[in-house]
Every structure is written in C-alpha cells, then in structure tokens.
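The complex is shown incomplete by one protein chain, all other protein chains being positioned as in the whole.
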Amino acid sequence: MKNSLFTYTLRIADDSLILGQRLSEWCGHGPIIEEDIALTNIALDLIGQATSLLEYAAQVEGKGRNADDLAFLRFENQYFNTQLVEQKNGDFAVTMVRQWIFDTFRLPFYEALQHSADKQLAAIAEKSLKETKYHWKHSSEWIIRMGDGTEESAKRVNDALQLLWKFSDELFFMDDVDRELMSQGIAIDLESLRPAFNERIQFVLQQATLQLPDSKWKLNGGRVGRHTEHFGHLLAEMQYMQRAYPNMEW
Amino acid sequence: MKEHNLADLEAAFNEKLKQDIRIEPKDWMPDAYRKTLIRQISQHAHSEIVGMLPEGNWITRAPNLRRKAVLLAKVQDEAGHGQYLYSAMETLGASREESIDDMHTGKAKYSSIFNYPTLTWADMGAVGWLVDGAAIMNQVPLCRTSYGPYARAMVRICKEESFHQRQGYEIMCTLMKGSEEQKAMAQDALNRFWWPALMMFGPSDADSTHTQQSIDWKIKRHTNDELRQMFVDATVPQAELIGLTIPDKDLKWNEERGHYDFGEINWDEFWQVVSGNGPCNAERIATRLKAKEDGMWVREAAMAHAEKKKAKKAS
C-alpha cells in the first residue's frame, strides 16, 4: 500500500512537474507579451502542484529523500509522467493542444480526487482544481480561436491534434497500483472520468470546427517509466545542476 | 472651448512642472517632451522584455524547485513591467508593436546589460542583486517623474522589484556559505557583472546628451553619475558582508567626500556594446524577432476569430 501510494502520487506529481518544465521553456518567447505571462502563470501553478505532491511522495516513501531529490535525482525510468506531457513544445498550436488535452483530463480528475480518502491528496486536489479550471478555460479558448481562426491556424491546430491525440489515452492508464488504492477509496477509477472528458473534448472541438483523428491507435508507457526520446534531453537540462554539483545547497 | 495660444500653453505646462503637478495624457505638452518620454519609456519597456532572456536562460536548469518557481515568477514580473511601461507609452499615442519593431531594427535601444551572457547559476544571483539593484536605483526616483502614467507604472514596478534584488542577493549568500566551488562561482559572477552593472547608469554626465533637458522637465530626477555613486555606496558593503571582493583595485572609501571612490569605467566597451557589438546583442534581437515572427499567425488567428464572433453576434 505504501509503495502504491508513493507511485500513485509520483504519477500525478510528474505530470505537473514535466509539463511545468516544458511550459517554462516558453518564458520570454511567447507569441505576445500577454500570452507569455499567461503561459508562465500556468507553469508556475504546475510547478507549485508538483512541489506539494513531491513533498507528500517523499513523506510517504519515508526514506529521507525530499521533494528536490525526487524532482532532480531520479533516473529516466523512475519518472511516471504520461508521454503526452513530455512532448516537445513545437509551435504554439502543439503547446496548446497538449495543454488542452491534459487540462481536459485534469479537470474531472481533480474534481474526483478532492474526495479521496487520502486527506493530503484531497487537499492538494482541491487547491489544484481551482488552478486547473482556469488552465482549461484558457487552453480551450485558444483551441477554438485557432480552429476557427485563419486557414493557417486551423491547419496548425489540426496538425497538432493529429500529432498528440494518440498520447491522450495514457491519461486513463490504470494498473495494480490504481486498483489497490481504489479499493481503499484513495485512487480514482479513471474509466469513470471518460464521459466527462469526452464531452468536454467534443464541446470544444465543435466550436473550434475541428475533428479528432480517425486513427484509434494509442501510445503509452510513461506511467511505468518508459518514455519517448525527448524525455532524456529534458532531464539532462533539468537535472544539470544537481548532477554536476551533488549534495549542495542552492 | 477656449482658444489658447502656444505661449499660454507652454507657460501653463511649465507652471505645472514647477508645482510638481503631474502631466496627464490629454494635457497639452511640448512635442519634444512627448518625444523624449516615448523614447525613454519605450527604451525602458524594451529593456524589461529583453531582460527576460539572460535569466530565462536558466529557468529550465534552476537547481531546485523553489529556485525554479522564484526565477519563473521573477522573469514573469519583468514581462509585466514591460507591459505596464508599454501601456504608459501608448497613452502618448505611440504604438507598441511599431516601437517593438524599432527595437528589432536597432533604431530603439534597450539597456546594454542584457547583452552580457549568463554563464553559470551564480549569474542569477549577480543579475538579481546587481542588475535589479541598479535598476531600482534608477527607478525609485522615476516614481516622481512628471508624466502621470509613467510615474504610476513606476510605482507598481518598484513595489515588485524589491523581491527581485533580494532573491538575487539570497542566491549569492547561499553560494558564499557553500562549497569552494560555489564561492568561486559567485565571485566569478560578480567579476563579470560588476562593471557592466556600473555602466547601466549610462555615460558620465559630461558625455550625456539628454540629461539636462530631462532634469528640467522633471522626467529624470538625478544625473547618471549621482545614481552610479549611490549604487556603489549601497552595494560595496553588501559584497563585503558575505565575503565577496569587488573587482576594482581603485575602490576605496573617501572619508572627505563620504563616498566610495572607484576606478575608471571602460567607456570604450560601453559604447561598443551600445552600438551592437556586445557578446549577445545579435542573439538577443534575433530571439525577440523570432518570438514575434513565430507568434504572428497566433495573433492573426485570434483577431480573425474575434472578428468572426463579432460578425455572428451582429447578424
């Protein structure tokens, strides 16, 4: 149970951490100052969520590691984020589609998790839900603007959807970790979130005059530590200081 | 409506300056005053925006979660400052995007300090402590500048700046309490940023073309050299307190003046960097230009969608 809770918490934490890391790459490079600030706000929310979750994971593990150790000193296959969130930023359309798919999942997920039997996770979910509502609104509006904007934006957002949709199913990945914790009212039955997820996806796509890719092909692996090639590079950058100068205060 | 002749208007304007009454957007103002303000505010705004890049360079490599969040928030603040300032500039009838284009073509300047590279994590400390410190020195008097929207933007900015300098100094303190490697890293950062930080106050008063007029208009409140001296006096004890050495063999306390004497600035370097030959000038401009060009389709899409929505509502 302790191991499962540790892994479960890490899966949530790593999604926030890695997406926050990706979004922070935009800082200073956004399409317009206002949006630069908005993307950074979302990144900050996600890094904040990751920090709370990693602190809790460290506490659950009880081996003297802290949140920073977990964030910066694990090996690639010990991170359990979905492959979706580690995908490269690409153009603004790729970044926003990635964000939107993720937010659309996170919204019903946190709604459910705030009632978890685990008080700590419930509290983090309750706080994060408020942030996620805003993220979802923001990303959804952009999907609509791009889809129903110019010819170029419609093409770009459609390409992004083709590129990323195959990673969306992994958000619903469950294994023994989930089933063990579900029996104790801690974990969420992710299957139960699908209707809310699909409904929200369709609601936005319709306004954006976009359609999901025909292919039903799905990819996964991140939840069990198997990542895409981009991930090693992301970690090399993120972990640089801690690896180059071990055991120091910053 | 009353008819005013130019002399009356000018007299009324000068009277307001004399009484420290703020000039507001719709008030009459001399053309040269307006131009000077647009130049200074836009230059200031561009500096905030370009200034995001050297620190942005380390966000993805920040050594821990706390530092990562702090740096993100700090760099985001700079974007906010750019935004406040462009907003003040736009009250004078200037266009933000045109003014940004002027920066990209080199017609408009930004602070030269951002043309220096950030090579190690300690540079995040040095930049926050020295660069934001120097910026605060420049900016606090501007809270009383004569143009209302500019002054109000500066009040907001100054409130936010104080955390910037503190977080930078905190990074330096932490490094100076750390390993030998960390101490060396901090000293190296100070060595590289000290002189460029002093250059941030601009050419010495003797060579400054705009200073006197700006002071008469109460746009500026102190000369470049006065501000530079204030900065040196404030910063030297902060360095000593944590065991850092200011890289200037001529630096010493002058009892008589009640100020530190310091060495000659390399003005040749200053003018070279200003004119585009610093280590990162080309790269900074290229980065900002790329952001603008890559973002063009995004901005167009949003406009196109807004127009479609409006049309739908109307029909």
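Note that the chains take the letters A and B in the order they are written out, and that residue 1 is the start of every chain.
Methods note: a contact is a pair of C-beta atoms (placed from the backbone, for glycine too) under 8 Å apart; a residue touches a chain by one contact, two chains touch by 3 or more.
The working rule: contacts and distances are computed from a predicted model.
Chosen from "Predicted heme/steroid binding protein", "NADH-quinone oxidoreductase subunit D", "Nitrite/sulfite reductase" or "1,2-phenylacetyl-CoA epoxidase subunit B", the protein name that UniProt gives for the omitted chain reads "1,2-phenylacetyl-CoA epoxidase subunit B". Screening B:36, B:76 or B:211 against the full complex identifies B:76 as the residue touching the chain left out.
Across the entire complex, the residue among B:48, B:90, B:161 or B:248 in touch with the chain not shown is B:90. Within the whole complex, the absent chain has one touching residue among A:17, A:32, A:67 or A:187, and that is A:32. Listed residues A:9, A:41, A:83 or A:220: the one in touch with the omitted chain is A:41. One chain of the complex is left out; on chain A, the residues touching it are 32-35, 37-38, 41, 137-138, 141, 145.
Of the residues in chain B, those that touch the hidden partner chain are 1-2, 4, 24, 26-28, 73, 76-77, 80, 83-84, 87-88, 90, 95-97, 101, 149, 152-153, 160, 296, 299-300, 302-303, 305-306, 309.
The criterion applied here is as follows: only the chains that are shown with their structure count from here on.
Chain A and chain B have CA centres that are 35 Å apart. Residues 21, 24-25, 27-37, 40-41, 43-44, 47-48, 50-51, 54, 67-68, 71-72, 91-92, 144-146, 148-150, 152-153, 156, 237-238, 240-242, 245, 248-250 of chain A touch chain B in their complex. Only residues 49, 52-53, 56, 59-69, 72-73, 75-76, 79-80, 82-83, 86, 121, 171, 174-175, 177-179, 181-182, 287, 290-291, 294-302, 304-306, 308 of chain B touch chain A when the two sit together in their complex.
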